[in-house]
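All protein chains of the complex are present and in place, except for one that has been dropped.
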Amino acid sequence: MSGVVGIYSSDRNDVAQLIYYGLYALQHRGQISAGIAVNNNGFIDYHREAGLVHEVFPKERLQRLIGNIGLGHVRYAFNTDDHSLLNTLPLVAGYKRGALAITLDGTIVNSDSLRDSLEDSGVIFQSELDGEVIANLIARNSKVSIEEAVIKALDEISGSYALAMMTNDRLIVARDPFGIKPLCLGKLGNDYIVASESCAFDTVGADFIRDIEPGEILLINDEGLRTISKKLKKRNLCLFELVYFARPDSMLDGKSIYLSRIEAGRQLARESENDADIVIGAPDSGIVFAIGFAEESKIPYAEGIIKNRYVGRTFIQPSQELREQGVMIKLNPVKENIDGRRVILVDDSVVRGTTIKRTVQMLKKAGAKEVHIRIASPPVINTCHLGMDTPSKENLISANMSVEEIKQLIGADSLHFISIDGFIKSVNPSNGFCTGCFTGKYAIDPVNDK
Amino acid sequence: MSGVVGIYSSDRNDVAQLIYYGLYALQHRGQISAGIAVNNNGFIDYHREAGLVHEVFPKERLQRLIGNIGLGHVRYAFNTDDHSLLNTLPLVAGYKRGALAITLDGTIVNSDSLRDSLEDSGVIFQSELDGEVIANLIARNSKVSIEEAVIKALDEISGSYALAMMTNDRLIVARDPFGIKPLCLGKLGNDYIVASESCAFDTVGADFIRDIEPGEILLINDEGLRTISKKLKKRNLCLFELVYFARPDSMLDGKSIYLSRIEAGRQLARESENDADIVIGAPDSGIVFAIGFAEESKIPYAEGIIKNRYVGRTFIQPSQELREQGVMIKLNPVKENIDGRRVILVDDSVVRGTTIKRTVQMLKKAGAKEVHIRIASPPVINTCHLGMDTPSKENLISANMSVEEIKQLIGADSLHFISIDGFIKSVNPSNGFCTGCFTGKYAIDPVNDK
Amino acid sequence: MSGVVGIYSSDRNDVAQLIYYGLYALQHRGQISAGIAVNNNGFIDYHREAGLVHEVFPKERLQRLIGNIGLGHVRYAFNTDDHSLLNTLPLVAGYKRGALAITLDGTIVNSDSLRDSLEDSGVIFQSELDGEVIANLIARNSKVSIEEAVIKALDEISGSYALAMMTNDRLIVARDPFGIKPLCLGKLGNDYIVASESCAFDTVGADFIRDIEPGEILLINDEGLRTISKKLKKRNLCLFELVYFARPDSMLDGKSIYLSRIEAGRQLARESENDADIVIGAPDSGIVFAIGFAEESKIPYAEGIIKNRYVGRTFIQPSQELREQGVMIKLNPVKENIDGRRVILVDDSVVRGTTIKRTVQMLKKAGAKEVHIRIASPPVINTCHLGMDTPSKENLISANMSVEEIKQLIGADSLHFISIDGFIKSVNPSNGFCTGCFTGKYAIDPVNDK
Partner (left out) sequence: MSGVVGIYSSDRNDVAQLIYYGLYALQHRGQISAGIAVNNNGFIDYHREAGLVHEVFPKERLQRLIGNIGLGHVRYAFNTDDHSLLNTLPLVAGYKRGALAITLDGTIVNSDSLRDSLEDSGVIFQSELDGEVIANLIARNSKVSIEEAVIKALDEISGSYALAMMTNDRLIVARDPFGIKPLCLGKLGNDYIVASESCAFDTVGADFIRDIEPGEILLINDEGLRTISKKLKKRNLCLFELVYFARPDSMLDGKSIYLSRIEAGRQLARESENDADIVIGAPDSGIVFAIGFAEESKIPYAEGIIKNRYVGRTFIQPSQELREQGVMIKLNPVKENIDGRRVILVDDSVVRGTTIKRTVQMLKKAGAKEVHIRIASPPVINTCHLGMDTPSKENLISANMSVEEIKQLIGADSLHFISIDGFIKSVNPSNGFCTGCFTGKYAIDPVNDK
């Protein structure tokens, strides 16, 4: 997963600073690397590096990035091999018609076969980035305009993507025909901004205009906005955006994430039998679901677990020995809310099952009479090939154990997952979703062309 | 303000690691500097430096600190002059009877006159630390045992303090006779641990035993625990610990901070007229009060403001110009909860008034029909000379404006502060409190002996 | 200018460490960036970054580079723009036949037209590196073997180069047909090593075998050495290697740099009238010339200027104001050798003229009765398009002033440059040299195809 920002301004040349704050708002979408590219007098200047936004861009570096058009990117997770530096975005390249920069959130499903055929024609690849494939597809069509070249290139690729590209005088953004990845459009004075989530607009003081449509390719230049292609296949927004990824203060495809999660929390309460003294949420992503759950179930809401917010990159994780002695660094129960109580703990999802197990133990140790787990998403039974960075199937607890088995393994007194239909109904019934990781039915099937 | 940890173990020599995790749990009490000292074969080894705990102690450095007795410290705020390095704790010194290390949370009120009289006898001071004064007072009594010397030294000082000292074979801890600063005792297997707040015990897997009593001096050595002095004057716990400083999952003087704040939130609701659609808390410290407030007022609780957690030391603050354009980095409203609503915002305190003003503006911009501010502490009208690091009086908005004036300045539709009696009644009526910053009546009066 | 190292080992997998020490020996050839690439189980692992060798490769990073074939590179000077990161070597890419890494010292003269024609066929460029052009030329010939592809690619390029390339199972090295850039072959046990200068062999304990011949392409794989092409045009070793670049303990094209410089120093003495008390060298590069000069002229040699060796990257250069007050950081005269004496100062070359001017002032201030400058290379009157990183013509003092004018400008009592014939005769008369910067006659003429 990644976060994408793009800005086109007609008159300011400090868009890099706005991108910086926009990326900061999207930092939850990627903590591995950050990058910004801007047009600057005929070439594209950029910097990209491993690290958080504020680490990658000290003041002097940010101030050297001058231009009125810009792209930004934060990356969630990638292999951390030493040569991963080239695996950061934005990718910046020169081709026949000039300079080109590309940044995307998403995964190209047929990238292997595209690479193969490009290599047949003599292309070299310097990274594992899908963006490098797209740049080559565009460069192969250098006889036509950049807009036509982008249309042709995107016709060849299959996958999930929220894409932002720039040349020296225009911004071109696109969303995959299934709308798997979110991308929305905002306005800041006379300038336009696109971002993975609308919370980035709030941060820079821009107004939300609309979502980029699935399959839409939008050109932004000195003549304003122009949709140059529109090929919706079927709305298939990634359901995990609503479960976990997106910030609660964002709007995706017309729906507030906060309200969606409140509704899902309510639905979860309706779907299970709940007899308890208190409802708590697993910080941070379970909190909103828990508030909704408490409202619906009429069981009092409380903060039951405090999260220590100071963990940094160089924090020393406790050794196994210290863990066994009880050292427990990130989460701490509010004992007075737990001791002697029957507790409902609401969490957003169960992936590997290790965190929830440790949390149940913690609550029991704090004196909980009963611990009932309520999960605001269905069991995750499949990995994702469309950019969600889920672990492989053998590491997904729900792919390998029944709900009852998991309940016993984690030591909970009850365990309930929301139903897929219940979830969709509560969050945004009029939209379509990719539910592959829960159901096996993906927007796009995996390709095995290796 | 500061956080203090001390450990005495009979058999393990890795107490530095436990202190590390204990300090991490107390990081909210001080982010300016961190330090750890341990006894090691007859001398005291230590490291202290500006930075967060995980920044100051990389793995190799922590592992070099070997010993079975140790002290740790995090410091909240101090002048950041370049030479402040010596103003970090623990202070480690040699004196006639061997090595001595001292760490404290608190402020010695009569330190100027003590320094004067010590300098008269030829003493040099290498820092501005009160700990250096105490060390000299102890060293002046090197004819008697360390315990007697500590008792004599503490007889000479007046102020707030939670104090932990060590030599090569013992730990001595003390709390001021008014109990202004918190300090509590825990047990980890056969070993003893003291800390400013009990949440540090949870982090290292220790059990809470009891608070150190106001005026108590406690010796911990290979014979176990022994209270060597007990001179309670009058319980005067700093009220601001309950308002803001202490973590909600801590116990102070026998009372849960979380429950105290829930009760104060309820009391606040009872004390004001509340006609609104929604109750929200100012993150993070207003949240628990808001939950209590919502329960009592029967107005629904919601998360109305999302806090971006990724701000790091090198984050570039937006320029004034960007701020005016709407760049707003740390807090973002959940518009769907605010727009068109009458909102009650609960916060823990108002000090300078700048944050609450900006928050009201943000909520109004997000569409709030009305914004009612409820503050879970009385107006702060005095600065603190007992270690709370409050700004000087001219910067305290409530010292300079009436509630009505503040209401208008910040643009709120109503503004209500909890009453001092209401607050105390709700949090811990059986305890005594220093309410100086709210009432002008301090546990100890300031000394002007310069 | 750059330094290049390549190693092929049949049995060790720590060649990265040997490359590290080899690059360290070549650090004088480039302090801007460093990089190492090694084959590792079917792909090529690498790291490259701005900085000195020891800064770019901390121990853990070096130890992660595992493989039996490797390339290394240090770069002298390049534009220091923020995006220069991609302008470091080795370049590593995948193409139809697998992985390929390239590193080179040199400049491709016709790179603009090659880029143009490659872009016509749809190629994108992610850097300004000539190595990227060469990689694309090779990839375009993916139907034939890598050896044939390299031969074809090098047929298309014109320029100076010492080139080392690797795939997963072979090392291919090449030197331009004029031998402008140096490259030599060594043996370390059963393993082969190539390097820009033989001093790298000494550092890793390898034995010098021979120079790579101008126009030679040499394959090193598990069958040993094989010259796969040999197209000598005319020997044209860069004369500046002997003047300044190469280390005195290296051999280039069969001749010791130290002895060459001693001889040039002698010749310089023969070519000028010398009436003085003492001969000193400008540290460090004038010293060997000065020793030769002193021997021939029978005027005593002394150290007249001490160089402070501690200047680091973050050293604060004195302000203009402090300079005018006399702050002089790097060089200091040994007054006792200068005061009241007639001094001959021997330096290797005069480029901009600023250093020599400041040195003359320093010697006069130290009491020199006369200062006679003797320069061991002819006046530099042209910039270099073949990789020497000379400043542009308007900044070359000898391109803009006569010897007499320079003498007066710098305040010397006499100034003499060695003759071009005298220099060549003394250093290596049997070799041919590119003397472009001194004479305007380059091995290869510049191409203006933009």
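By written order: A, B and C. Residues from 1 in each chain.
FYI, a residue touches a chain if its C-beta (ideal position, glycine included) is under 8 Å from a C-beta of that chain, and two chains touch if they have at least 3 such contacts.
The model shown is predicted, which means the values in this text are computed figures rather than measured ones.
Shown chains touched by the undisplayed chain in the intact complex: B, C. Note that of C:62, C:101, C:375 or C:410, the residue touching the chain absent from this view is C:62. When the whole complex is considered, the residue among C:36, C:89 or C:204 that touches the unshown chain is C:204.
In the complete assembly, the contact with the undisplayed chain comes from C:325, out of C:325, C:354 or C:402.
Residue-wise, the contact with the chain that is not shown comes from B:46, picked out of B:20, B:46 or B:208. When the missing chain is restored to the complex, the residue among C:50, C:209, C:259 or C:401 that touches it is C:259. Seen across the whole complex, the unshown chain contacts chain B at 45-47, 61, 64-65, 81-83, 85-86, 91-96, 100, 119-126, 135-136, 139-142.
Where chain C meets the missing chain, the touching residues are 17-18, 20-21, 24-25, 27-28, 31, 52-55, 57-59, 62, 188-189, 199, 202-206, 247-249, 256, 258-259, 262, 284, 287-288, 291, 295, 300-303, 306, 308-312, 314-316, 318, 322, 325-329, 332-337.
We adopt the following convention: only the chains that are shown with their structure count from here on.
Taken together, the touching pairs link the chains end to end in a line with two free ends. Geometrically, the chain at the heart of the complex, using CA-atom means, is A. Residue numbering shows that chain A and chain B use the same positions for more than half of their mutual interface.
The geometric centre of chain B is 60 Å away from that of chain C, both derived from CA atoms. Per-chain Cα centroids separate chain A from chain C by 48 Å.
Touching of two or more other chains is recorded for no residue of chain B.
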